[in-house]
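The structure appears right after this line, and notes come after that.
Right after this comes chain A.
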Amino acid sequence: MSPTAVLYVAQAIHGLAYGMLLFLVASGLTLIFGMMGILNIAHASFAMLSAYFCYQVLLMTGNFWVALLIAPVVAGICGVLTERFLLRTVHKHGHLAELLITVGIMTVILEIVKIFWGAESLVVKIPQSLSGLVNFAGLTYPIYRLFIIGLSIVILGFMALILFKTRLGKIVRAAVSDADMVSALGINTPLVFMLVFGIGIWLAGVAGAVAGPLLTVFPGMADQLGMDAFVVVVVGGFGSLGGAFIVALFLGELNAYGIQFIPRLAPVLMFAFMAFVLAFKPMGLFGERE
Partner candidate 1 sequence: MNILETKGVYHDFSGLQVLFDVNLQVEEGERHAVIGPNGAGKTTLFNVITGTYQPSRGQVFFKGKEITGARPHKLMRLGVGRSFQITSTFNRLTTFQNIRLAILSKKGIRFHLFRKVDKMQDITKETDEVLRRINLDRERDMPAGMLSYGKHRSLEISLALAADPDLIMLDEPTAGMSRDETHYAVELIRRLTEGKTVVIIEHDMDVVFSLADRITVLHYGQILATGPPVEIRQNQAVKDAYLGETEVEFV
Partner candidate 2 sequence: MRNKLYKWILWAVVIIILAVFPRVLGIYYTNFFVGFVIFSLYAVTLNLLLGYMGVLSFGHAMFFGTGAYTTAIALTHIQGFPLLPAVLVGGLAGGLLALILSPLLVRVSGTAFAMLTLAFGQLIFVLALKYREVTGGEDGIGGYPIPPLNIPGVLSVDMTDQINFYYFAVAVIAVCLLILWFYTKTPFGSLVVGIRDNAMRMDYLGFNLPQTKAINLTVCGAFAGIAGAVHALLMKLVSTVGVLDIHNSFAPIMMAYVGGVGSFFGPIIGSGVLHLLEDLVIRFTARIGLVNGAIFILVVLYVPMGLVGLFSAAKAKWFHKEKVS
């Protein structure tokens, strides 16, 4: 295989892995927005929080898998608490207030992370079992990235199963479509909200924990991931999981190839694309709800 082909494939895998991470983050974000009307500016911050938790648990137990298991759950709990005590209280003040409070939460999480772990980049080592390369069909692939892709697919498959094959999933989908209607049917919407919010944050937490070794764990982690996730949600459509999936993968590849071949132009293209979609199709390419 020629070196350029290897390069292309490597970039494709990078892009796919990053795209999957993006989708993990964006799926929670888009579900939360679709259902609760809240655009959670702090969403990626929770992902970052989870990355820091993962680092900490890894430090304390030396076991990556344990860390990977615990960190997102803790982040998810933080998310649930945030929803219960902050977001619910501010709901009566309107969408603007909700948006602004997530800005405050983002700021606070950033500072907390700096207080406990400092402002330096922290290294999370890829566990032995996942490091290195694997050979297949004459090409080499980094195992960890394949792991990311694989894990994401498993989790998302599981989520899809719940969403489309269970009663709970049906309720959630209905609530994303029309929360008031679901409430009128006598279903405990606050509970559903809390659940979906928690799961959304947990998904972001998984992405954060898993991304730690890749992006290194540092306070600015949330910025890049968060912005990209927003682009995904906005372009893919608020509330649309399918849209988020397609755009996330597209963006992942655009990032990977873009950074390689057109480093200056890539972010410009991305934002320009998002701006145009917003201006002409404010609900996103596949979105249904405003």
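Selection criteria: all candidates are chains of the complex that A comes from, given by their letters.
Note that in this section contacts are C-beta pairs under 8 Å (C-beta built on N, C-alpha and C of every residue); 3 or more make two chains touch, one makes a residue touch a chain; residues count from 1.
Bear in mind the structure is a predicted one, so any value in this text is a computation, not a measurement.
Engineer: Please find, within this complex, the candidate from 1 or 2 that touches chain A.
Structural biologist: 2
Engineer: If we count contacts the way the header does, which residues on chain A are in touch with candidate 2 in the complex?
Structural biologist: By the definition above, chain A touches candidate 2 via 39, 86, 89-90, 93, 95-97, 99-101, 103-108, 110-112, 114-115, 223, 227, 230-231, 234, 263-264, 267-268, 271-272, 274-276, 278-280, 282, 290.
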